[in-house]
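Removed: one protein chain of the complex. Kept in place: all other protein chains.
Residue numbering begins at 1 within each chain, and the chains themselves are lettered A, B, C, D and E in the order written.
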Amino acid sequence: MIPEPWAPVVNAVIYLLLAPVVGGLIAGIDRKVTARMQGRVGPPLLQPFYDVGKLFEKENLVVTTTQNFYVLSYLVFMAVSGALFFSGGDMLLVIFAFTLSHIFLVLGAYASYSPYSHVGAERELIQIIAYEPMIIMTAVGMYMVTTSFYVGTIVQSAIPIVLYLPGVFIGYLIVLTIKLRKSPFDLSTSHHAHQELVKGVTTDFAGPNLAKLEIAHWYEYVFLLGVVYLFFAWNPLLAIAAIIIAYFLEILIDNTTSRVKWQMTLRSAWLVAGTLGIINLGVLYYLRMVVVP
Amino acid sequence: MTYLAKSPWIVHYDGSSCNGCDIEVLAALTPIYDVERFGIVNTGNPKHADIFLVTGSVNEKNREIVKNTYDQMPEPKVVVAIGICAATGGIFRECYNVMGGIDKVIPVDVYVPGCAARPESIIDGVVQALGILEAKRKAMNENAGAAAKPAGDAR
Amino acid sequence: MGFFEMTKTALKTVLSRPVTILYPYQPAKKTSLTRGHVVQDGSKCISCSICVKKCPSQAILLNKEAKTWQIDRFRCVVCNSCVDTCPTRCLSMDTQYTAPASVQGVEVFTITYVKPPKPEKKEETKE
Amino acid sequence: MQIVQLLIYLILFPLIAAVFLLFAKKSVERSWIVKISALAIGVVSLYLLVAGFDKGLITYTISGRIFDLAMLVIELVIAVYLLWLGLRHRKYSVVILVLIQAALLLWFEATYGHTIVELPNNLFFDQFSIIMALIIGIIGSLICVYALGYMETYHEHHKDIADRRGMFFFWMFVFLSAMFGLVFSNNLMWILFFWEITTFCSFILIGYSQTAEATNNAFLALAMNMLGGVAFVAALIYITTIDPSGRLLDLGALINSGYAVAIVPAVLICFAGLTKAAQMPFSSWLVGAMVAPTPVSALLHSSTMVKAGVYIIVRFAPVLTGTTEGMMIAMVGGVTFLLTSCMAISQSNAKKVLAYSTIANLGLVVACAGVGTYNLMWVAILLIIFHAIAKSLLFLCVGTVEHRIGSRDIEDMGGLIERMPKLAIMMFIGMAGMFLAPFGMIISKWAAIEAFIQAPFGLIFIIILAFGGSATLFFWSKWMGKIISVMRHQENLESSIKSEKWTVLWILTGLVVVVALIFPLISSALIEPFIMQIYGHTTRLAEANITIMLLMMGLLIIMPFSMLFQSKTPKMAPPYMGGMTTEGGMRYTGSAGVSRNLVLSNYYLRNYFGEERLFMPGTLACWGLILIAFIMVVGVVL
Amino acid sequence: MTKQIIVPFGPQHPVLPEPIHLDLVLEDERVVDAIPSIGYIHRGFEKLVEKREFTEYVYIAERTCGICSFIHGATYCQGIEQIMNIEVPERADYLRTIWSEYSRLHSHLLWLGCFADSFGFENLFMAAWRIRERILDVFEQTTGGRVIQGSCKIGGVRRDIANDKLTGMSRDLDSIQKEIEELTTVFLNDDTVRHRTRNIGVLSRDDAYHLGAVGPTARGSGVAIDLRKTGYGAYDRLNVPVITDSCGDCYSRCYVRCKELFTSIDLIQQAITEIPDGPIDVKVTGSPNGEYFMRAEQPRGELVHYLKGNGTKFLVRSRIRTPTLTNIPPLVKMLQGCELADVPVIVLSIDPCISCTER
Partner (left out) sequence: MKQEQSIIPIDVGQLIGSVEQCRNEGYRLAQIGCTKVGDNSFEVNYSFDKDYVLRNLRITVTAETEVPSITGMYWGAFVYENEMHDLFGIQVKGINIDFKGTFIQTAIKYPFGVTVTKGEKP
């Protein structure tokens, strides 16, 4: 973060170029570790790239051509929100852009008027409302600690944020499970197909469209893990370690839980994550505003 | 090698089989055989799949299903008929409700014999299908090129 | 009554070697009894056609004139019935399964058996 | 032209038009009168903006004794009429409220009529008034134009309802006049008068169809608004009790008079504002009011009249800042926002969804105004602007759709993108305006979070906003999904829509986009000076964020063009149906040989977000909050 | 005012290993109506008795189903033996029992895997199938086939298992038992699993009995039907405990199957200890004349093979009533009012074997 005027732009461009690579690698490691947890060898590390490459080689099969538009918008806005994040932008703005991109995904699923996509879209929406409050609370928590919504400022802060926001951090990890589409919260679509919804929101996307979705997921992974980084930003090494541990934990949770139902998802996200977040923020607020005004 | 051969996703449909081949297909996904080593994912959704694995023969009621599933797969795609029921109707060939192998409804690219076909055999079959898949992709691209050119000239 | 009952197993598995048989690179699982495919020894076949009758899925065809014994691998259920009933043990079960193919076809064996001087040909009955 | 003349013109001209409309018998005549008056009102409102945006607060003296008297007479006439209606329909709650109010008014007039001195500044004008005037003048008149075509179709569809269009437009224009009066008046007596007129207009227009349901809901609305009216009168009485000269009846003077004096009338008037803005204990009247013809819902019940409720609360925001009473009022808004957003999830009637969303957004404005810091005030005004535009567009779209497909149920709007592509895109933009970045409402939400975090006890509101906001997301997205889902083989139904409707709809759609694009301008030209003048400092937008927002908007505008550059035409396939054969895309033969139509409905989660589950707790909580506020006020009085 | 969603569930559906179609009518995610449709696998091979000699029909009978292939073959043979009054050598009875119980192990493990899959627990699925492979290895070592064993014939069995091999199997089972213990702990104790199975698809005892539920479906509801108690094969000489549970939900059915895994291991161990030496088959002469309802306990429940011969080599009728067919009415009842996410769990909780059902 060099305070030169072009730094944010450079960061954003680096993110736009590198995030798919990193995200794909994360996905590859994820699949490999998952396989090993199941006693299997698992796919090659670069398998996600092969998959996406393959999907681009395939024919674009659609139910309606409008799907193309929604998928592209999903990808573009996902990249935009990530780029805003990495260029040090306003967290709230990032979250709104992030939500916008998800709405496009949901709309793409709605557009096809297929029962599985439709139910998938409804569930995706339930997931969005499940995690949205927690993500906003995360941003607010960061603000309360660093008095800035700007990622650029937060990342430079020398305050060990996670120590002030343990509840928010745990809440964020719960939400991260939803966002990474991992069991127990892989309601709307899951990485493995054996689900009552076939592939949920992505059921009626094929070929290149699916590939774009996949790339968007990669952007998303990097962005979401970037938020984990912020919690530990005062010590980059620790932050990287935290990301690795957090991700391993997610894989472990994925492999040791069954998928729960939407009621449970909504409840655990709103009650558990919400309560943790609210209590954490409340205490912090009390300390900041009342004890040390 | 293109990406296609490195990432064949499958969709599986169980026709009129005895279930034997069917569970062997599933067994091929499990740790002992682990076809994900080849990038194979059982998508369960024809729209995402490259390889259509069919076990069992075709009967009155599933004929349409097999055809619909095949039609919903994007090109290039291949069909692997697993087990002798899917190839010829097998031991149930003479039953009144069995129309015969899968090739009665959709074009089949690879037949995997066996009753029930062993997981190794299924892996062999899929690997053989990859070559065909690759050839089909080339043909598809050439066709697309050929189709696009005259149209371009006409304008 | 607990969360993450699977954790121990998962962690144990992730640290131990995978159980996967790397099949094309490692040989397939096989036992001495494994039913792979039927092979015929033409030199022993007396063209009795018991195997043809006993085959539950009519995969075997015997042409006495052309002296061929043919089997349709895409019909054979590998049940061992023909091997069990073959009076001359000219049929045997190989443990190697039939390879997949793009086209179906029958496998033809030539019968090279030369009738011994005493011609004996009796119609097999079911009793 | 002097600005005061403009103000008087804006108040009186609609009245004149109304009188003309009452006597115009031919629909052609009516059509021309409406169009010309609408144009005149709109143009003058705009001129007011041009002429007055840099002027700041200006007050005007109108010698008003005669007006006062006229107002009293009109109010009494209305009271008598309502009394008669209430007795006829056995709505005794209304009768009692009318009697109380009339009694209080008469007593007030008798006791203080002679002591009150003539106020020097009956009319006033500042940037906030301009904003309100623009909303009333432009959106209001557009809705009136739209109503022309709508009412014609309405009567074609509902043959059993007596055609009283002359009366309808008469009241619409009277209402516009009253609204202008309300926002330009500086005299609380006058404000009360216009306030009561809007209540009365609303009552008449809700009951337009004269069906039992409409009448009942009209009375419900009337009763709840009259409750507010009584509180308003009580506030006036309290003010004059403190200063019998009535000098504090001057709005500006009252607000500047300090906590001790102003808080009691402030709470009372804010209570009236809560009833008018249909906040939680009173939210049912607005939901019930949806039986009215759609232009009425658009004009009265989303963009203007209910805004009067929050308008008055925003006016009193400086008094409420930092007080517990203000906090309580803000909490009423917050609870309302959270619960009605959730309740909107469980609704499938499009107008009810819009109604709940309206209540929710007004709740947010109330919350902002109740906390009342300068940047929350900024947010509140921004919310009022964005909401008015997007919501009126949505109401009008729903009205149009309803007339084409014969239903206002969201489930029947499936595949609208094919049946009415242009309208669907408008609705899409309208909805995006309500909840998606980078459109208006999300800008406000964003600003609200940033503002709340600096306000005392703002955390509560941030949490409310986080949860309520996500509920908002749910019901808008699923509706959006419904209209854009592509069902095959649908015929186009758009051709029969009249051009004047199109004009109105296009203008509003344009406004949604343009206002989102130029909001920094609006902010710096109108809102910031207004805030500045009250608080002495004001909100500044971060330039980088504005740039990014604008970039996003640009991106959003160019994205659809990507559709034009698809290299190859993709192959079409029917949706995945578990392998079942679909006939014509929408039917399949299911179990037991039954041919089934593919039906997809949205989730309504009634067991979680149903009215029956959330309404009672919300009502109780809000009554509790209001009671606390009243108790504290009583404490102040004693 | 009901807002419904219609989901054509199956026949091609990843969560269903076999094709069955359900017309699901949902309100939100609550299933208000679920009408099943079968027939996607119907082959009609019962009619092949008119074309195949009764001795050859064994091969067809065991291809009724690829999961409990052996039990189908054995039940058919036992039915014919009853009609023809053939005394099967004792060792053959024991061998049949051993293989039957291995089949049950194999089937239950397979089911546990698929069940785990139905509620999205992929690792558990893999774990169950990892153990199942060890059972299949035993099959392959003793019969030559992994899923279709083909080791039963009228009058006995076709292959013997050497005694030292039997001891080896017994040892192997001990280690398998440990793995199974670890596996079933997860199914029975994990909270997320219980969240998905407890109070889902509840079938009362009364309903279970009168709707004709059999096997673990019935036993999970407290109806103690276990045909092994009739003592066919070597079961009359072994101690067969009947596992029941009273709740009647998916968890109970899972519980019954988990516990039956141990019963099966125990039965095999008993059989291996007690197995006598001797011949494994008798020669069969003549043709069946008469009729018999042969009933046996399949992993899924009571299996009925009705056989009728008229003294020729061709039977008049073979009617196979498989457990899944009679478990369908209970399933229809269970599905009413469940959630969409529960549908696969409930459907799998009866362990549907559609290829048996439709024959």
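By our rule, a residue touches a chain if its C-beta (ideal position, glycine included) is under 8 Å from a C-beta of that chain, and two chains touch if they have at least 3 such contacts.
These figures come from a predicted structure and were not determined experimentally.
S.K.: Counting contacts across the entire complex, name the shown chains the missing chain touches.
M.R.: It touches the following shown chains in the full complex: B, D, E.
S.K.: Which listed residue, E:13, E:42 or E:106, touches the chain dropped from view?
M.R.: In the full complex, the listed residue that touches the missing chain is E:42.
S.K.: Just one of B:60, B:75 or B:134 touches the chain that is missing; which is it?
M.R.: Within the whole complex, the residue contacting the unshown chain is B:60.
S.K.: For a quick check of understanding: of E:25, E:258, E:325 or E:343, which residue touches the chain that isn't displayed?
M.R.: E:325
S.K.: Using the definition of touch stated at the top, determine which of E:230, E:285 or E:336 touches the missing chain.
M.R.: E:230
S.K.: Touching the hidden chain in the full complex, which residues of subunit E are there? Just list them.
M.R.: Residue positions of subunit E that touch the missing chain: 35, 37-39, 42, 44, 46-47, 50-52, 82, 209-212, 225, 227, 229-232, 236, 291-295, 302, 304, 306, 308, 314, 316-317, 319, 321, 325-326, 328-330, 332, 358.
S.K.: Name every residue on subunit B in touch with the hidden partner chain.
M.R.: 59-61, 94-97, 99
S.K.: May I ask you to list the residues on subunit D that touch the chain which is not drawn?
M.R.: Residues of subunit D in contact with the hidden chain: 591-593.
Heads up, the rule we're going with is that only the chains that are shown with their structure count from here on.
S.K.: Among the remaining chains, which ones contact both subunit A and subunit D?
M.R.: Chains touching both subunit A and subunit D: B, E.
S.K.: Find the chain most remote from subunit E, comparing centres computed as mean CA coordinates.
M.R.: Relative to subunit E, the chain whose C-alpha centre sits farthest away is D.
S.K.: Centre of all protein Cα atoms: which chain's centre is nearest to it?
M.R.: Smallest offset from the overall C-alpha mean is found for A.
S.K.: Write down the pair of chains with the top C-beta contact pair count.
M.R.: A-D
S.K.: Using C-alpha centroids, which chain lies at the maximum separation from subunit B?
M.R.: D
S.K.: For subunit C versus subunit D, what separation do you get between their C-alpha means, in angstrom?
M.R.: 81
S.K.: Using mean CA coordinates as chain centres, what's the gap between subunit D and subunit E in Å?
M.R.: Those two chain centres are 65 Å apart.
S.K.: Which residues of subunit A are in contact with two or more other chains?
M.R.: Residues 35, 37-42, 59-61, 115-116, 118, 192-194, 198, 203-204, 206, 255-257 of subunit A touch two or more partner chains.
S.K.: Quick one: which residues in subunit C touch 2 or more of the other chains?
M.R.: 3-6, 10, 13, 18-20, 22, 29, 56-57, 77-79
S.K.: Pull out all the chain pairs that touch, please.
M.R.: Touching chain pairs, listed by label, are A-B, A-C, A-D, A-E, B-C, B-D, B-E, C-E, D-E.
S.K.: If we count contacts the way the header does, which residues on subunit A are in touch with subunit D in the complex?
M.R.: 59-66, 68-69, 72-73, 76-77, 80, 84, 89-90, 92-93, 96-97, 99-100, 103, 106-107, 109-118, 121-122, 125-126, 128-130, 132-134, 136-137, 140, 143-144, 149, 198, 203-204, 206, 263, 266, 270, 274, 278, 281-282, 285, 289
S.K.: Touching subunit E in the complex: which residues of subunit C?
M.R.: Checking each residue of subunit C against subunit E gives 1-6, 8-10, 13, 19, 29, 31, 33-35, 54, 56-57, 77-81, 84, 93, 126-127.
S.K.: For the complex, give me every residue of subunit B touching subunit D.
M.R.: Counting only subunit B, the residues touching subunit D are 13, 45-47, 64-66, 68-69, 71-72, 74-75, 144.
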